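What you see is the complex with one protein chain gone and the rest in place.
Presenting subunit A:
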Amino acid sequence: MATKGSGLQAKVSRMLSKDFGKPILKPNKPLALRNEVANRKLRQGEASCLTEMSVMMACWKQSEFNHAACAQEVQAFQRCTALAQAERKARMGQESSGQGGRLHPKQANTLLKRHPNLYREI
């Protein structure tokens, strides 16, 4: 393990040095892992209850916005929205606890802050 690490260090320092003509690497940031992880965005969801909405709007157009005639579609739409909201709440609660076997970026950042990599002499 130590030999592997030292070999890599030697190669990197050779690529950075100006002894053998122009240096191959010209890094603008330190070549070390940072003590934080990027906050990954949630995967983009789609709009919920679109079919119900379109059915309700078609009914409205037919009956000239007579709400009494479209009671069934309206109730279906409202049921769908209630379900979608409950689902969203459940998903939010579940996501904050564990992201499918992996750590949430916020949790990873907290841990790294407590046990940081030291690459500067203090």
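Here is the rule we use: a residue touches a chain if its C-beta (ideal position, glycine included) is under 8 Å from a C-beta of that chain, and two chains touch if they have at least 3 such contacts; residues count from 1.
Basically, contacts and distances are computed from a predicted model.
S.K.: Identify the UniProt protein name of the omitted chain, choosing among "Tubulin delta chain", "1-aminocyclopropane-1-carboxylate synthase", "Small ribosomal subunit protein uS7m" or "Septin".
M.R.: Listed in its UniProt record, the absent chain's protein name reads "Small ribosomal subunit protein uS7m".
S.K.: For the chain not shown, which residue from A:Asn35, A:Thr81 or A:Gln107 touches it across the whole complex?
M.R.: For the chain that is not drawn, the touching residue is A:Thr81.
S.K.: Which residue from A:Leu50, A:Ala90 or A:Leu111 sits in contact with the chain not drawn here?
M.R.: Of the candidates A:Leu50, A:Ala90 or A:Leu111, A:Leu50 is in touch with the missing chain.
S.K.: For subunit A, which residues reach the chain that was dropped from this view?
M.R.: 44-50, 53-54, 56-57, 60-61, 65, 67, 74, 77-78, 80-81, 84-85, 88
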